[in-house]
Each structure stands twice: as structure tokens, then as C-alpha cells.
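All protein chains but one are shown at their positions in the complex.
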Amino acid sequence: MKGGILNPDNGFEAAVKNFLKDVMEKADIDALLLPFKNAVGDSFEWRLVTADKLAEASVVPPVIAVNGARALSSITRSGKSAMKIAALMRPCEARAAIELSKLNQCDLEPVVLISMDCPGAMPLQDYIADPEKVEKEFEHAAREWNNELIRPICRMCDIFTCTESTWCDADIHVALPETENNAVAFISNTDKGREVLEKVGIGREEELGDWQKKMNARIEERKAARKKAREELKQHVTGLNSLSDTFGSCINCQVCRSVCPVCYCRQCLFNSVKVHYAPDDYLLQAESKGTMKFTPDTLLFQTGRMTHMSVSCVGCGACEDCCPMDIKVAQIFSIAADETQKLFDYIPGKRDAPPPLRVYNEQELKEYET
Amino acid sequence: MMPQVITIKKSAEEGIKEFCKVLLQSKKVAGVLALTRKNRSAYYSLVTDPAKMDETTPLAPVMPANAATLLSRLTWEEGPPQPIAAVVRPCEERAFIERIKLQQGTFKNLYIISMTCGGVFPLKLLAQGEIENNLPQYYASLNKAETVENIRDVCKGCVHFIPCNADFTIDMLGRNNDSECAMVVNTDRGEELIKGIEYSIEKRDTPLLRGHEDKKMKGLIEHREKVGEQFYGEYHFGEPGMAGLSSALYKCVGCHSCSRACPICYCNLCNFNSEQHDTRFSKFASQLRKSGSVRVPPDTMLFHIGRLNHVSISCVGCGMCEDVCPVNIPLGTLFSEISKALQSIFDYVSGKNPDEDIPVSTFEEEELTQVQ
Partner (left out) sequence: MEEYKPKIIGFLCNWCTYTGADLAGTSRMKYPPNIRIIRLMCSGSVNMTYVIKALLDGADGVLIGGCHPGDCHYESGNYKARRRVAILKKILNKLGYDEDRVWLRWISASEGKLFAETVTQMVDELKKKGPAPIENF
């Protein structure tokens, strides 16, 4: 793997900010989309900014309060963008943005999408309860690989970086080779990315063999963690009884759906009159077992949502971060997503792969024909 | 005329379960909607088999959803084909009245059983499995008509703990509920319903019947009013002016859970989710030129102030919004305080009088001259 290396004096965040400054000056970029700490300091927010605001940005915030793909989509969803934007976000968010662009919910043409090696994120609700404490924990956790305070969904994530085995289709990926002199490397994945790096003057590409080796080892670790998590979680969802238990405390608030970057429907089928039946039907249904959970159709919502979006699930964890009943939504959906994505050999976030449910092969999946 | 009071020599919870069982057994109702709490789960159950009432916990101090939304579904169009009884809290009953005014439900074939309410615990407590531990304290405070510390914030400031339109009201506040369930029959249709059922029915006085005139209730109302004001004033919205609101709303992630959980927000496609509120890129560009910084996704303030404008007049202060908010914005306090201010313009109390139109849906020819 090759990338342009910068040897910064002041660490990762400073290196990235200098890079972004150069990008704006030399690569015809008009605005940046970055996370910032909000005015009262109790959370983080996305801002579209001009170069002079760069210094206040928070390059790797401790939490993903709003998924970057949602933020980007809100800007480029409606109307043609006349400005070129460079957007920096975690790999899962960048992948979600690419998925949304395939679903016509985000125009990436004027966007230079930049991802970075991700240390994981902290649970959002813990952060909201005590921002200072969790920020300190994150400072420590970000420096230590696989710290146990990072969210469970992050600790089973194997797409936190961009190597040849788990590439990320962002235009540019910022890598932390963690060499002796704390170098930061910029890898280009697309022509657009290459152009930008050349204009900025980090065109020279150096081998990142050590970094690649280290990342591959970590990816293997995470793949193993993922396998283990799959075995554990499967117990919670195998069979209707387990499924009912696991989702038993679900109150159908549907926040998981509304914060999911991939669930873009303005009105969800599972929140519409299509799933509201006549009172007679409910009484009949109740009579069959003598009682029924009302609000009904919790499992219909959960499994239905899974069938709709799991092929595009990037495991960002927004759902689990916001669930008021502490259900392991992200972990469960992510494991299910592995299986549905495998059916089509589909990797969400790969630019030139069309969404599986939009295309078909005349000769395929014969094993599913009964 | 002194109303009738049904007394069942069991605890309030066991008593109401038995009452519902009898209603089902005698086929007076085809179904009962009541809460069920099992460990960390809580949900409403629609019960048709009397034996299954045993599994329910109708008086559990939790609110996984405001029952008004569920009652709308159960009384859709012409209502259920056979009668249904529902055990719900006063704010849920009031929210349902508001919904009926919005053509989202009907009283037809529906009997409401409510109670004088001591509030509910936040969903977080349920998710952490802490409800059981808190029950003794809850009932102890309930018995003394005091407010327990860790219920929902809006409950701490709620003065509408006596139901307005229930057919039956379980008298709970300010009395011992361990061994006797006392239920007041409030309406004629309630009396009709229990005809022929063998129960100890007395005509007697209970604090509930004196309602707001009862000394304990009065004291509780005064205390709660102060708490509500305090919350809005300092605790949650400290700074004066819009700055306080802005400070509280910065961390909003735009999930719109508050709107989905709200019993009054009944729109299938919320206006603020529709294409009408998409922002064209040109607007971002011009804002960027002006100030060099644009927060995205946009329109957080517009959503909250807009929602206040749409529904707060009917707000019943149930606190669902606050409970489902993933970032703990004190929305319940905000909406219920604004609601009070709006209702005072029109001398309106949401959910109190089913025959009273919601103020925005009507008008007088001579009024509000000060607005001009």
C-alpha cells in the first residue's frame, strides 16, 4: 500500500488540519465538512465551514453524535452543489455516504470524501451524561488499541481502516503509520483523491509496509472478535422466543431507524397506516393466544428493517447509541448484515458495486428456490 | 348525590386485575388494555382471556408508550366491534381526549379506567432493571400523597393527577393501597357496565371525590406547581431569552423521536420530515458566505419551535418526549410550560372537556383584540 507521508510536528490532529488547509488553498475546495464541539461543550455537531474556522474543528470526536453521512446527505440531497466540499469522517460514515449516493440521497460529485484510521467511539449516552469524564476516557482509549471502554460495536469492527484487504472507497484515507517520527500518511483511492494529493504536494508515494502489516494484524483480531460476537449474539436471536426476549423491551420508538444513515425514507413503512389494522383484527389476534403485546408488530419492524437495509449496514452504531432501552441493536443488525451482504458478495461503501436489491442476475441464488 | 365506590379487599393492583377479569369473564368487555412489566420490558397488553390478566401489572409506574396512541389504533374509524376497557394514566386519558378532538379516535365501545397518579419512572430506570428496587419507596410516597424523587421530571411538576373523563377512577393518592382497592364509578355508562356484577359497592366519601378541594391534594398541587416553574426557570433553561433554549438544543441530533413518541403528534408524515423542509444547496452556500459556518443537518430550532407551535397547546405533560430523547434534552418541561401559557390565553385545559374544541380549530368573532 502506498501513500504520501507528512511528518508533522504536532501530532495527528494538527497534521490533518494542515492538510485540510492546504487542500482548500491548493486543490480548489470551497468548504469543509467537519465535526466541531458545540457552543456549550456538551456534544459535537457537523459544520460546513470556510478555511478560517478550521482551527476549532475536532478531527476525531469521542462520539458520533450525528452520522457524517446524514450530515453530508442533508447538504447535497437537494439541488446541485456549486461548491466543492471536502468532508472528513470515520470510515463507517464514509461508507454510509457512498451507499447513500448509490441510493440517490447524496451527491458525491462535488465532494472529496476523506476517511481516517478510526480508534472507535464512546457510547453516546454515557458521553451526554458526563462529557468531561468520557472525553478523558476517550483520550486514553484512542491511544490504546482496542480499549475496553470503546463501544461494543466498534470492538467488533474490521473496517476501521483502509488497507488492500479492507479498502475504503473514500477519495482519500488518512493513515496513522505510527512510525518513530509520528508520521501521517495520505492514501488516495480514486482519481479525484490522487489529483488532490498531487495538488497539495503529497503526490510522492511511499511504501507503507509496516503500517499495512500492523493494520492487517489488527483486522484479523477484529475479525476474530466479530466471529466470537456472532456466536454469542446468535443465541439471543435464534428462534422466535429468543428474538422476542431480546427485543421484548423495545418500545417501538423507532429512533434506531431515524438515526440510521442508510434508512433514508421520510416515512417508514413500519410507521405508516400500512401496518395499522382495524380494531377487529387486533381483537382476533389477541384472542388467538388470549393476550397480545400492544403496540403490536415489534418484531415485524425489527426484522422488516433488517430486510430493507441490512445489505447497506456499515455497523456505525448510531442505532445502539440512541436506543432508550439499551438493546444491542447495532451488534445484532451488524451480524445479520454480514450474512445478507455475503449472499451477494457485497461490501457497502464500494463505489462501483450497485446495491444488491436493485440488480439481479438471471442465473443466481438457485439454492433459494424451493 | 354521592357516587358509588367499588371496594375490593385486595391491593390496588390485584383489585384492578380482578375487576378486569370479571369484566372479561362476564363478557361485558371483549378485551382489556393494561400494562405488563416483566423485568426490563414494559408494554401494553391487549388481553382477551381472563386468565391472562394474571400476567399483567396494570398499575406499574412506567410508560413505554402513551396509551392514547394505542387507543387511537384500537378505536380506529367506528371503534372496536365489541367493548374494550383500558387501564391508563390521567395524562394518557387526557391525550386521548385531545386525539378524539383531532378525529383520531372515539369513545364508542371504550371504557376508561384510570387512577389518581403518583407519576412514572423514566424508561432508563426500566432499561437498567431498577424498577423493582424503587417500588416500595414509590408506594410509600403515593400513600402519603408525596412526590418520589426519581420519577419523570414532568411528573414532578404535574398538577393533573386526577383523571377528568374516566369511567372508573382507582383512588390511590393519599391512602393505603396495600389491602383495599377503592374505585369510584364516575359515569352513567360506567354504572351501566357494572350492573349485575357482584361487588361490594358502597356510596361513600373518599378524598378523590373532594378532588382539588381535598387538603392533601391541594398541598400536592401547590408543591408541584412550584417545582414545574423552577424546572423551567433555572434547572433546565437557565439563561434568559432564547439563549437558554439554544443552549439546551445544541446537542439535538434531529432524530425526531420526541415527535414520534408524542401522543398529540399524529401526522403520518411529519411536515418537518417532508421535502418541503429540505434545504437547497444554494441556501447553504449563501449562509456560508455570510457567516463562514453552517451547522448541518439544519433546522433544529425550526423543528422544535415549529412543533411547539403545532401541538403544544394540546400537550398533556406526559413526558414521553423527554424519555425517548437520546441526548436528554428537557423537552417535557419545555412543552408543558409553553402549553400552560398557551392554554391560559383561552382558558383551556387539554383533555379536560371532550366537548371543548381545541382553541386553534375554532374562533370567536370578538376576541383577542390585544393581538392586533
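Observations
A and B label the chains in the order they appear, each numbered from 1.
What we mean here is this: contacts are C-beta pairs under 8 Å (C-beta built on N, C-alpha and C of every residue); 3 or more make two chains touch, one makes a residue touch a chain.
Being a predicted model, the structure only gives us computed values, none of them experimental.
Though it is not drawn, the left-out chain touches B in the full complex. Interface note: of B:N39, B:Q137, B:S179 or B:N271, the residue touching the hidden chain in the full complex is B:N271.
Contact with the undisplayed chain is limited, among B:T147, B:S257 or B:S312, to B:S312.
Taking the complete complex into account, B:P298 is the one of B:G15, B:P90 or B:P298 that touches the chain left out.
Considering the complete assembly, chain B touches the hidden chain via residues 240-246, 249-250, 271, 295, 298, 300-302, 305-306, 308-309, 312-313, 337-338, 341-342, 345, 359-360, 362-368, 371-372.
What we mean here is this: only the chains that are shown with their structure count from here on.
Centre to centre, using the average C-alpha position, chain A and chain B are separated by 36 Å. Across the interface of their complex, chain B is touched by residues 31, 33, 38-40, 42-43, 45-50, 52-53, 65-66, 70-72, 74-83, 124-125, 128-129, 248-249, 251-255, 258-259, 266-267, 271-273, 276, 278-280, 282-283, 286-287, 289-295, 321-326 of chain A.
Those residues of chain B that touch chain A in the complex are listed here as 30-31, 33, 36, 38, 40-49, 51-52, 55, 64-65, 69-70, 73-77, 79-82, 84, 123-124, 126-128, 246-247, 250-251, 253-257, 260-261, 268-269, 273-275, 278-282, 284-285, 288, 292-298, 323-324, 326-328.
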